[in-house]
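Please read the structure below before turning to the comments.
As you look at this complex, bear in mind that one protein chain is not there, while each of the others sits in place.
The first chain written gets the first letter, and so on, giving A, B and C; residue counts start at 1 in each chain.
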Amino acid sequence: MEYVALITGFLVIMAGLWAIMTQKNIIRIIIGFSIFDTGLHIVMVALAYVKGRTAPILDNMVSVEEALNKIVDPVPQALVLTAIVIGLGVTALMLAFAMKMHKEKKTLDVRNFKDLKW
Amino acid sequence: MELVGAIITLLGAFVLLIASIGLIRMPDVYNRLQVGTKASTLGTILSLIGLVFIMPGWSGKLILLIFFIMMTNPVSSHVLARAAYFIKIPFTSRTVVDKLKVSERALTIKTED
Amino acid sequence: MNFLIISILLGIIILAMAGIAIIQKNIVVAIIAAGALSLFASILYLLLAAPDVAMTEAAIGSGLSTIIFFYVLNRIRTTDERNEE
Partner (left out) sequence: MRNFFIIIIIAAFGIMLYPLFDSFSGNEELSELASFYAQKENVEKVNSANLVTAVVVTYRGLDTMGEVTILFLTAAIIAFFLKKQSDVRSLRENTEIFTTAAKLLIPIIIMLGVYIFINGHLSPGGGFQGGAVIASAIILILLAFPNKPFNHKFFGYMESVSGLVFVGLAALGGLIGLGYLDNAILPLGTFGELMSAGAIPVIYSFVGLKVGAELSNILNGFQSVQSDS
């Protein structure tokens, strides 16, 4: 199962990268970025998985003594947890920039933004 | 007891199947919304009632879930249909009556500065 | 074994959603496909024994970020219409 998730994550990352590099519309580039983000999260969660084990939550099913042999790795999950929230913040920031740029130039095509090109 | 629950759940699944067939068959957005909301609300509620019979220990949570579905599903589809009307998604050609057009108050746009 | 089949199906759906989000001409459909990708990814997280991450992804990835995309799209569309008038 973790292999399937890993392959899916890699393919989604490559799809997001393709979208970032080929699209002309800024909103589409940002959609590509968010796809890329989701792919990275899938890869990280798949790397944390251990065969046949349950979530890292100790209750009456998983006692404290046998925690070492029954739970998956909690560290990458914690990192992904913060990464998702940061992803939302960064996406919102990019969209705010896109709105501002559209207000200045009345267009969303990246080929029209040449102010820093030399 | 479990048999009754299973039969009710199966009935719910059947209603959901009818809803999904209707989504394909219906001609325009408004009809699809109506089918999707009415049938899927009934189907979900029937499935949850069946679960109440199978697992009596969960009945409190399930009744709460039924309440939420009855609260949110019709309202969301009402708002969706209204939004679809205002961005002028076309009707099917067989539509006869448009009651929202008559209502003046619904069409006014409040401007503030 | 069952989980393997479900995860393969989910992987195919996720890749299809990514494809739709990239290829689709209509930008609204592309945004909805990106949101659906997040939703299916959250089910995959649940299978991979990460319920915390699944909750966060379902609430943020497919809820809030889709709404923000639509806000921006609506704003850009109305400014375009005003410029044409």
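Here is the rule we go by: a residue touches a chain if its C-beta (ideal position, glycine included) is under 8 Å from a C-beta of that chain, and two chains touch if they have at least 3 such contacts.
All values derive from a computational prediction rather than experimental measurement.
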Which displayed chains the unshown chain touches: A, B, C
Option touching the unshown chain, where A:Ile29, A:Ile42 or A:Leu88 are the choices: A:Leu88
Interface with the unshown chain - residue positions in chain A: 2-3, 6-7, 10, 13-14, 17-18, 21-22, 47, 49-51, 55-59, 64-65, 67-69, 71-75, 77-79, 81-82, 84-86, 88-90, 92-93, 95-97, 99-100
Residues of chain B (touch criterion as defined above) contacting the omitted chain: 71-72, 75, 78-79, 82, 86, 105-106, 108-113
Touching residues (missing chain, whole complex) on chain C: 51-52, 54-56, 59-60, 63-64, 67-68, 71-72, 74-75, 78
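Assume only the chains that are shown with their structure count from here on.
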Category of the chain touch graph - line, ring, star, complete, other: other
Far-end chain from chain C, centres as C-alpha averages: B
Most central chain, judged by mean C-alpha position against the global CA mean: C
Euclidean distance of C-alpha centroids - chain A vs chain B, Å: 32
Separation of chain A from chain C, taking each centre as the mean of its C-alpha atoms, in whole Å: 11
Multi-chain contact residues (two or more partners), chain A: none
Complex interface listing, chain A residues touching chain C: 1-2, 4-5, 7-8, 11-12, 15-16, 18-19, 23, 25, 27-28, 30-32, 34-35, 38, 41-42, 45-46, 48-49, 53-57, 72, 77, 80-81, 84-85, 87-88, 91-92, 95, 98-99, 102-103, 106, 108
Chain A contact footprint on chain C (complex, rising order): 3-4, 7-8, 10-11, 14-15, 18-19, 21-22, 27, 30-31, 34, 37-38, 41, 44-45, 47-53, 56-57, 60-61, 64-65, 68-69, 72-73, 75-76, 79-80, 83
